[in-house]
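In what follows, a structure is listed as structure tokens, so that the remarks can point back to it.
For this view, one protein chain was removed and the others were kept in their places.
The letters A, B and C name the chains in turn, as written, and every chain counts its residues from 1.
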Amino acid sequence: MDFLVSHFAEILFYILAALAVLGSVGVITLKNPVNAALSLLGTFFIVAVLFVLQHAEFLAAVQVMVYAGGIMVLFLFVIMLVSVKGLKTQAAFLSPLVPVAIIGAILVGALITSAVLLGVFATGDGGPEALQMVDGAVLGNTEAVGMVLYTKYLVPFEVVSVVLLVAMIGAIVFGRKDRFIEEQEGEVGS
Amino acid sequence: MPLEQFVPFIPEIFLAIASFVLLVGGIGLGRRGMRPLALGAVGSLVVTGILVWLFGRPAGEPEVILGGMLAIDTFAVFFKLLVLASAILTIMLATGFLERFRYGGGEFFALILTATLGMFVMASGVNLVSLYVGLELMALSSYVLVGYCKLEVKSNEGAVKYFVLGAMSSGILLYGISLVYGSLGTLDLMEIKTALVAAPQDNLVLMLGIVLMAFGMLFKVAAVPFHVWSPDAYEGAPTPVTAFISVAPKAAAFAMFLRIFAGAFSPEIDHWRSVIWLAAAMTMIFGNIAALSQDNVKRMLAYSSIAHAGYALMGVVAGTAYGTWSVLMYMLVYTFMNIGAFGLVVLLETRGYAGETVKDWAGLSKKAPAAAAGMLILLLALAGIPPTGGFMSKLYVFAAAINAGYIWLAVIGVLMSAVSLYYYFRIVVQMYLVEGEEAESGAELVRDRWAEGVVLVSVLVVMAIGVYPAPFVGWAQGGLNALGLM
Amino acid sequence: MITATHYLALSLVMFTLGLIGVMVRRNFITVLMSLELIFNAVNLNLIAFSFRLGDLSGQILAIFVITVAAAEAAIGLGLIIALTRLKDTVILDDANEMRS
Partner (left out) sequence: MSFYDLIWLVPLFPLAGALINGLVTHQLGLKKSVANIVALIGSGLALIWGWAAVLQWYFTEDHTVSYVVKVFSWISGGDLPLLSGGTAPLEVAASYQVDPTSAVMVCFVTLVGFLIHLYSVGYMHSESDKAYSRYFSYLNLFMFAMLTLVLGSNLLVLFVGWEGVGLCSYLLIGFYYEKEWCASAGMKAFIVNRIGDFGFLLAIFFTFGWFGTLEFSELFAVLSQHHGDALVGAATIIGVLLFIGAIGKSAQIPLFVWLPDAMAGPTPVSALIHAATMVTAGVYMVARCNFFYQLSPNAMLVVAVIGGVTAIFAATIGLTQNDIKKVLAYSTVSQLGYMFLAAGVGAYIAAIFHVVTHAFFKACLFLGSGSVIHACGGEQDMRKMGGLKKYMPKTYWTFLIATIAIAGIPPLAGFVSKDAILAKAFEAGYTDLNGFGGAYYGLWILGLCGAALTAFYMFRLVFMTFDGAFRGGEEAEHHLHESPWTMTLPLQVLAFGSVIGGLLIGFPGILFHKENWNFIEGFMGPMILGAHGHGAAHAGGHAVSFGLEWALVGLSVTVAAAGILVAYRWYKTDPEFSIPNAMAERFPFAYKLLLNKYWVDELYDATIIRGTIGLARFCWEFDARVVDGVVNGTRHVTVGTSFLSGIFDLKVIDGIVNLIGTINQTASRYFRRLQVGFTQGYAMVMVFGAALLLAVFFISF
């Protein structure tokens, strides 16, 4: 019991990490896209918990709301929308490529890992307070993030709003059935 | 944050507003509003250029504004004006094209403007956050532009490939950024450089981050082995978009590349140079040799622009100030010669979107001698024959590489540019040397004053740079006055 | 003691799995999900480093990554719709007109 208490953080991390990996594996192995999406949703939640452990409370909230709430709904919506006939009967994997892909990815992964193991990180003496500080007062992570985001990082913030505009335009351009398409389809039909 | 700080940011704000107005205007005017919208787009880009000239220039020494996100320096001004020029030329090419193929213009022009805005941020960003956001704005706009002709299978397919691979590469780039952040504790380019100068590192994590970031940048400039997307995206995209994405994002990506690598990471150049050296060599060899057997002109030009990225990378490898401004010079010339060549492809696209083989150029010298002569000059420029601008730009990068001691790289470059004239010359053979029935089978030119103007401007600029390069060299060298660069 | 290396290891695994997913899945939608895995791996890194460094800019970048990922998902899903309309498929390797 003492072991559990004294090593609570480690144990929690390992459980969460195992779950996250499990979820990720689910995303790339589950044949049914709906199941894969749900697996991804689970992974998002685990990652959000990990964010909390790292004192990024605001980001954890964003993760849940934007990813789990927004993007996942979009995914499921599209899966339902385009559930094309015979989708499930087709092979989910490019089978001949699976070993090659795994070799390639693991090669890259191993090269990165070896570098990481041989290298060192900058060691800061940060801690939770540093992430909650606003002008010397410890207010909380959300306030701190907001303060930095709207002052120092105002320009990227503005630019990213245009990114969202472009996403909107893109979705409209690709998704819209305009008159011209109907003309084309009419020609095909007649 | 004092409001005066926003003054140099006025061009960007204007661009964002203009793109929104064009979007709304496009919805209001419908397809009939193509010409007014195009005029509006060109006009707002010209105004942006003037605003850049008025507000975006540094008073003297480079300075940072808006919380250290953006730099105001001549380097940024150089690339901003270059990107603006290619955006203007693209819109002039696209107007007639969109009319002929009956696509709406509002979203198209708005997307060109947002891409331009993204590239502005890429050109002037000095913080990895703003650079990343600018990069993504440019990339997302490009994805949509490539797939703009959504009824064309090729256009959609090009967009799908560009999108998936682009997203993957930005994941790799971000992973690199996160490792750099983890080892240096900052995302600010100036702070990174200061830290590296103060304490040169051989920390593997940092080096790995640098290399992964290099991969992301190599993808954006379409260097081997991260070039795979570009032939398909270029072939599939509507030709004016091909012209655009083959020059402007490449120029902006080189701006970002130089800002990060020749700037922030320059103290570590001995560690990352071998990667860029190899990529440059592979890019020149692979791009040129693969172009040899292409029958589709767009695809051939796609491989050719891969090869051109390789030549420009030589300047990065050289790692000297000379190499840096020679990259600027290269991008300047490359922009005009590529847009001009694609402009002629647009003019030849009479048989529908489906594609134009080398044979379509047969007998052009008799049907349209002026257009054929223009293409001849542009192709000679692409191949680097004097006295065109293409020769000048190659001269400077090759000289930079050789005199920095990278002789073998330059030998590969010279050899490959000798090879390159072979495939460019296939078009020349069709235009000038083929006769009889074969020549009759060639495509006819479209009457499109705007596109003709684009070609004319490109030819004139390319020739001007070739005959009297001094002022252009002056501008490129002025671009060295940049924050974080050596 | 959980160090940055632990988080880095986890994110590496997620990153690699995401890469594999992009390469082997045939369904475009699942490929998009794999891309999201890659972005999550990056965010995990950024957050872990941000905590260790006591520096907020990592978190800020993570916010931008999430936003851009959302935009990318929107465009990707739009492409899926267009692909479905055009070829009646969401299988990524069916988009193979060019060089066939």
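Everything below uses one rule, namely that a contact is a pair of C-beta atoms (placed from the backbone, for glycine too) under 8 Å apart; a residue touches a chain by one contact, two chains touch by 3 or more.
Values in this document were obtained by computation on a predicted structure and should not be read as measured data.
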Contact list for the unshown chain, restricted to visible chains: A, B, C
Listed residues B:F55, B:F425 or B:W475, member touching the removed chain: B:F425
Of B:L278, B:V446 or B:M463, the residue in touch with the unshown chain: B:L278
Touch residues of chain B, complete complex, unshown partner: 160-161, 164-165, 168-169, 172, 202, 204, 207-208, 211, 215, 219, 224-226, 228-229, 231-232, 271-272, 274-275, 278-279, 286, 289-290, 292-294, 320-322, 325, 366, 369-370, 373, 380, 385-387, 392, 395-396, 398-400, 402-405, 407, 410-411, 414-415, 417-419, 421-422, 425, 428-429, 432-436, 467-470, 473, 477
Contacts of chain C with the absent chain, listed as residue ranges: 19, 22-26, 31, 92-93, 95-96, 98-100
Touch residues of chain A, complete complex, unshown partner: 94-97, 99-101, 104-105, 107-108, 111-112, 114-115
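One rule holds for everything that comes next: only the chains that are shown with their structure count from here on.
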Distance-maximising chain from chain B - centres being C-alpha averages: A
Selected pair, greater C-beta contact count between A-C and B-C: A-C
Centroid distance [mean C-alpha coordinates] between chain B and chain A, Å: 30
Interchain centroid distance [CA atoms averaged], chain B/chain C, Å: 26
Approximate Å spacing (C-alpha centroids) for the pair chain A, chain C: 6
Per-residue multi-chain contacts in chain C, two or more chains: 4, 8, 15, 18-19, 48-49, 52-53, 55, 57, 60, 64, 68, 71-72, 75, 79, 82, 85
Multi-partner residues of chain B (at least 2 other chains): 129, 132-133, 136, 140, 143-144, 147, 150-151, 179, 182, 185
Chain A-facing residues of chain B, complex: 1, 9, 16, 19-20, 23, 66-70, 102-104, 107, 110-111, 114, 117-118, 121, 127, 129-130, 132-134, 136-137, 140-141, 143-144, 147-148, 150-151, 179, 182-185, 203-208, 212
Chain C residues touching chain B - in the complex, by the definition given at the top: 4, 8, 15, 18-19, 22, 28, 31, 35, 38-39, 41-42, 45-46, 48-49, 52-53, 55, 57-58, 60-61, 64-65, 68, 71-72, 75-76, 79, 82-83, 85-87, 92, 95-99
Touching residues on chain B, where the partner in the complex is chain C: 128-129, 132-133, 136, 140, 143-144, 147, 150-151, 153-154, 156-161, 163-164, 167-168, 171, 174-175, 177-179, 181-182, 185-187, 231-232, 235-236
